[in-house]
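Every protein chain but one is kept in place in this view of the complex.
Chains: A and B, in written order; residue numbering restarts at 1 for each.
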Amino acid sequence: MTYSTNPITSLELTLPNELGYELVARDAVAAFARRLGMSLDQIDDLKTALCEACINAIEHGNSLKPDLRVEISCRVEDERLVIEVCDEGVCPFAPKSEPLSIMEKLAGLGSLRGMGLMLISQLCDESGFVSRNGTGNCFRLAFQRRHVTRLGR
Amino acid sequence: MGKSDNLSPEPVEKIIELRLPSKLGYERVAMDTAASLARRMGFHDDRVESLKTAVSEAVTNAIEHGNQQDAAVKVVVLLTARDDELIISVADQGRKILDQGCTTRSPQITDVLEKFDKGGWGIWLIRELMDEVEFTTAPSGGNQVRMVIHLEQ
Partner (left out) sequence: MMLEDELTVGTRDREGVAIIDLGGDVTTFAEEKINSAYREVTNKGARFVLLNFRQNDYINSAGIAILIGIVTEVNRNHQKLAVSGLSQHFQKIFRMVGLAQYAEIYQSEDEAITGFKRLNAA
């Protein structure tokens, strides 16, 4: 089976901009990843990373405004699962020239937002903000798919 | 959850929208998403299981019949959470229009045993398991089923 850029196997999801709904998104995307045959430990990484990305969108990009939406799209590109989490950009992401170290963060310098991003970068094969048509921030997470090869039961 | 009074007649609604590929198996994504939301709303386990079966049947019908398993077109699932109920609507593209006669039939196992086709339980199960069920036409022109499950305290 080949997985070239495949618009067919895709999932789109929109959420209310309220903390807590990232958990519903997590369960949706985890179910999608299971359908793709991804391994359970990779799905665990994906769940944590996705929640962090959603929380960033809800708290920062959409500034906790309850009428806004968070959009999530998941698609298979070659052997990768690519997830994008987009907000409406009330607060645009401004990249720091130099990321703070954990020591600086623990010392209270900089926001905790960076912690979420740091955690995400540890869990994904690729992550970062991408440019997007229109307004809003769009954060992309990509996972190289590691398949379940045997049934572990 | 806020008490309703005369001053605030509008119920607070939270909407999650899900767009799935029309491929059998992906109904699992809708089932897990609906279950995740319902658990957060406080539905008991047995109600969550009923909801999962109803969502499975509605989405499977949309994939198989309404969208003729053309994975490139989407099944659209809207989950609307209110204080006292969860509304699930499932819409397809209407490649095949649902025979309204199917929506009220109650199959009997003694008859079904004699027939070659032993199916036809899906819509009946949805009606049995959900509190309100309505078959309408989606904005897309396709089939739409709207199901409501009440939150009993």
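Here is the rule we use: contacts are C-beta pairs under 8 Å (C-beta built on N, C-alpha and C of every residue); 3 or more make two chains touch, one makes a residue touch a chain.
The shown structure was predicted, so the numbers you read here are calculated from the model rather than taken from an experiment.
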Problem set entry | Which residue of B:Pro21, B:Gly66, B:Gly94 or B:Gly122 touches the chain not shown here | B:Gly122
Exercise. For the full complex, which residue in B:Glu49, B:Asp70 or B:Asp131 touches the chain that was left out?
Worked result: B:Glu49
Exercise. On chain B, what residues meet the omitted chain?
Worked result: 24-25, 27-28, 31, 46, 49-50, 52-53, 56-57, 60, 108-110, 112-113, 117-122, 125, 128
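By definition in this document, only the chains that are shown with their structure count from here on.
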Problem set entry | Interchain centroid distance [CA atoms averaged], chain A/chain B, Å | 28
Seminar exercise, completed: chain B partner, complex, touching residues on chain A are 7-16, 18, 20-21, 23-24, 26-28, 30-32, 34-35
Problem set entry | Parts of chain B lying in touch with chain A, wherever the complex brings them together | 14-21, 23, 25-26, 28-29, 31-33, 35-37, 40, 71-72, 74
